[in-house]
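As you look at this complex, bear in mind that one protein chain is not there, while each of the others sits in place.
As written, the chain order gives the labels A, B and C, with residue 1 at the start of each chain.
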Amino acid sequence: MGLMHKLPPIVDPLPGGKTMIDAVSYIINWARSNSIWPLTYGTSCCAIEMMAAAAPRYDISRFGSEVFRASPRQCDLIILAGTITEKMAGPLKTLYDQMSGPKYVIAMGACTISGGPFYYDNYSVVKGADRILPVDVYIPGCPPRPEALFNGLLMLQEKIRKTESLRNTWHEHEIYTKPATNTWSDAAKAWDALEKIKDQEQAEARAKFKEENPDYQAFKAVRVVAPAFPEVPRKPDRPRGKSNLELWKLIQAKFPGLKLYKKELGDHEVSDTAAVEALGTDYTLDFEVPVDQYVALATFLKQTPDLSLEMLLDLTAVDFTDHFDVVVQLLSVTQGQKVFFRVSLPKKEVSPEEAPTAILASVPTLSGLWPAANWKEREVYDMFGIDFTGHPDMRRLFMEDDFVGYPLRKDFVNPNIIKRPY
Amino acid sequence: MEMVKRPLPAGFQKVSGDDNTEEYFINMGPQHPATHGVLRLVLRLDGETVRECVPHLGYIHRGIEKQAESETYLQYVHLTDRMDYLTSHMNNHSVCMAIEKAVGIGVPDRAEYIRVMVLELNRISSHLMMFGCFGGDLGAQTALLYGFKEREVITDIFDELCGARLTMNYFRPGGVANDIPDTFIARVKKVIVDVERTLEEFDRLITGNVIIQERSRGIGILTREDAIAYGCTGCVLRASGVPYDLRKDDPYSIYDRLDFDVPTKQNGDSFDRYVIHIDEIRQSIRILQQCIEQIPEGPYRSKEKPSYRLPAGSYYAATETAKGIFGTYVVAEKGDKPWRIHSRSPNFANLSPIGKMVKGHMIADVVTVITTLDILIPDIDR
Amino acid sequence: MAAPVILDTYFKRTVLGALGLLKGMSVTLGYFFRPSRILTEQYPENRKTLKLHPAFRGEVIMPHDENGDHKCTGCTLCEKACPNATISVLNTKNIAGKKVLGKYIYRIDQCTLCGLCIEACPFDAIHMGNGFEHARTQRDGFDLILNKKEGRG
Partner (left out) sequence: MDLSTTNFIGDLVREYSPYSWVASIVNGVIAIVAIMAVGVGPSPMLIWWERKVAAFTQARLGPMRVGPWGLLQTVCDVIKLLFKELITPHGADKLLFFLAPALPLTGSFLVLAVIPWDHNLQVANPGMGVPFIIAVSSLGILGTLLAGWSSNNKFSLLGALRCGAQMISYEVSLSLIMLFVVLMSGSADVREIVLSQQGNVTDWWIIKAPFLGIAAFVMYMISATAELNRGPFDMSEAEQELTAGFHTEYSSTAFAMFFLAEYINMVATSALASVFFLGGFLPFAFPDFGFAPIVGVVASINGALAILPGFFWMAGKILFLITLFMFFRWTYPRPRVDQLMSLEWKFLLPANLILLGLGAVFIAFGLILP
């Protein structure tokens, strides 16, 4: 192709040369624009709509684009279907570089245009794919309908036909470099400045208007009558298996001195079995366990046949600024009961500069009891910086290894985050 | 040729095994046609046999849980659409149930019926997608498109009902966003007919196909003990012989008024995981038929609150989505925004045994296992 | 002893397998020979007849009546309902010094089309429109201004 693009300067001066170059350009553009093969690439929701566009009802093959190639070498278009995260940005850039030119990029959906729903308060989403790749067509929507994707595809075809020729060959254009700012606040600020000027300019006119129209009545907008909905009493949950009271008695027999956890009932104060029954079925048994009894309790809960809480449904943590709670949820798939238990971990004392990046607490791992805890604990480690001693593979789960900070802590700061304006 | 000693990829402990075989590593993903998104699997291979498989997550980690802390409860509902977008109604339902539990609002009967119908339609559409992907990932591209073809009918119903094809944001605490249109019931009836025909076609095209059976029977066996130990839920758990379904065992909404079975299989291999989806669709159709008969007149929503302020405490609600148990764990402090929201995503747990399941199988089986686990990466990474 | 069993299963598997394959073929051939089952909608060609469901959320629009007036009072409820800071309601003062809507910015590139703004509006001033053809080749220019003129007051 390199050779073809050296032709115009040579052929143009010849008689009829211009027409010839135009004709060749026309044919090449016609071929290119009608045979856009996309890469099989999709990260999230938009990918489903992209697949729906290839499905019988919409059928992207009418445009000759059904040849989804899995190898970037053979495709012309990368439809950025779905959110692009900082971690994915590297592989995506590689994918783009591996494509053979001419190559085009369609940013499908709000996430890839600007970050969309993940624009504010987000540390991991790239705020616009055009910051890493040169985007040719943007299709807003969340996700855009398949028709909207076709509309974008047609726009790309038109762009190829209109802007490319042998004289003006395809080239990678520039990426978007405007810094991501708080667009909402920017607009408000700019508007306020304008308003101030307007206030000054109109001060006289307004005063005059007031004089001339003393009985000015402001326009009253009509409120739409919202449909009235009845108040409906809540029907409590109907859990199967052992009741809270039965469970609590079984646990208390082995581990006396555990405290029930319920905020409204006074902080962590309830240990009275009589109160348990009053909590009702909406409440799932939730109790606090000291760190030194944590593993013993978990083992007890798992291995006692009466409880048979054999499945670890969830393990997560909550940052209460002064301490962490590691919350574990267990379920008995054979009997039906479920419990929460939590261990409260005070934060280690570190200097304020180190605090955001330091590991502030540690707790024994449960991954020996439940393999399910393996990833969950890695997630908690990744998000909170809580170390699980004895864990076989304590690495970050989601973020890259060199990521600074622990996102779900309340004191987490990250340069990517744009604070939500309100 | 001089062998270059490279460090092991992350997550691999130590290359053991026979010194006579040459093992090598291969990277599946993050962009790979069979990983359903941006999952990255690093495989240690001996020839084509998988010796070890280490998944790497986080390529679509969008920090939804962090972001939720600065959104109101109502605003958070629409973010759950984007977690497991194939079961977005179910995710919404789980959040709404948590809010309802905290604030103490009930749901009118009609709303419950609308919810259940929509949920079951959503389940069918997600399962149809799974069928398609199962066929497609095993090489039968046509099956993929048949799956999509039927799914499109349901998507169109959602389009008419809630105005979006994928990210619906239809559930509200205390009910649903709007009443069903007049055509809804008729269209659901038509869907039931269509889906039954499609199931019959799928039986002929995929289930009865000897190649499919050869490729999925005995592949990626997940024993009952493992399924429980890894916290797998949904079809994956039930295919391994545990008849646990939240709709039956911890009934929410009106599921205890409806008559349906929980299909269970015993082998826990890929074929069972696939077949159980068909049985579930049949049950969903049963539920839909009952709902069509029973749906009462009345309000579709209970009295609204302008902004939902949850009393301080922690709340948990779970739904049985098409993939498994989706739980929403809300920790509320003061104000109209959550202190922390955690989603217990079914796909996360369902993917976790993959290293164990594919060990000793071939590359092609990795694809089979991934597709029958029916995972969705954005839900795992959140 | 064992040989007949092996042969038996061998033939059984062959025959049943072949039958299964033929059955599968009957499905695809059924579609191939019945073009009436094709359900493709040809989008750019059917643009004139294409009718989306009225509920479809494609974009936020602000309907204007025959005088060119809209119903927005600039109360900013929609702005607050928006999870995404997609909407900027910028108010101004009219000639009488009363607060009215000045500019209603709608950033369609950030909008997730969740519809919460529509629900929040007490005056029925904004609706969800069906339009979906918003594709552009430039990043700038997605900030739409929905009101044609300042609010009434």
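The rule is short, and it goes like this: contacts are C-beta pairs under 8 Å (C-beta built on N, C-alpha and C of every residue); 3 or more make two chains touch, one makes a residue touch a chain.
The structure presented is a predicted model; accordingly, all values stated were derived computationally and were not measured.
The chain not shown here is in contact, across the full complex, with A, B, C. When the missing chain is restored to the complex, the residue among A:49, A:76 or A:377 that touches it is A:76. Considering B:205, B:254, B:285 or B:318, the position touching the chain not shown turns out to be B:205 (whole complex). The chain that is not drawn here is touched, among residues A:18, A:62, A:167 or A:235, by A:62. The set of chain B residues touching the chain not shown comprises 24, 26, 32-34, 48, 135-143, 145-146, 149, 205-206, 209, 211-212, 214-215, 362-367. Residue positions on chain C in contact with the hidden chain: 14, 21, 24-25, 27-29, 31-32, 35, 37-40, 42, in rising order. Although one chain is hidden here, its contacts on chain A can still be listed: residues 1, 4, 27-28, 30-32, 34-35, 37, 40, 55-56, 59, 61-64, 66-67, 69-71, 73-74, 76, 98, 100-102.
Convention: only the chains that are shown with their structure count from here on.
Taking each chain's centre as the mean of its C-alpha atoms, chain A lies 19 Å from chain C. The mean-CA centres of chain B and chain C are about 23 angstrom from one another, to the nearest whole unit.
Mean C-alpha position of chain A lies 17 Å from that of chain B.
In chain C, the residues touching two or more other chains are 39, 83, 112-114. Under the contact definition stated at the top, the residues of chain B that touch 2 or more other chains are 71, 78-79, 81, 149, 167.
Chain A makes touch with chain B in their complex at residues 39-45, 47-49, 51-52, 54-57, 70, 82-83, 85, 87-88, 91-92, 95, 117-118, 120-125, 142-143, 145, 226, 228-235, 237-240, 261-264, 282, 284, 286, 310-314, 316, 318-319, 327, 329, 333-334, 336, 338, 340, 370-372, 374-376, 383, 393, 395-401, 407-408, 412, 420. Looking at the complex, you find that chain C touches chain B at residues 13, 16-18, 20-21, 23-24, 26-28, 39, 52-53, 55-57, 81, 83, 112-116, 119, 128. Chain B meets chain C in the complex at residues 71-72, 74-76, 78-79, 81, 142, 149, 156, 159-164, 167, 169, 177-178, 181, 201, 204-206, 208-211.
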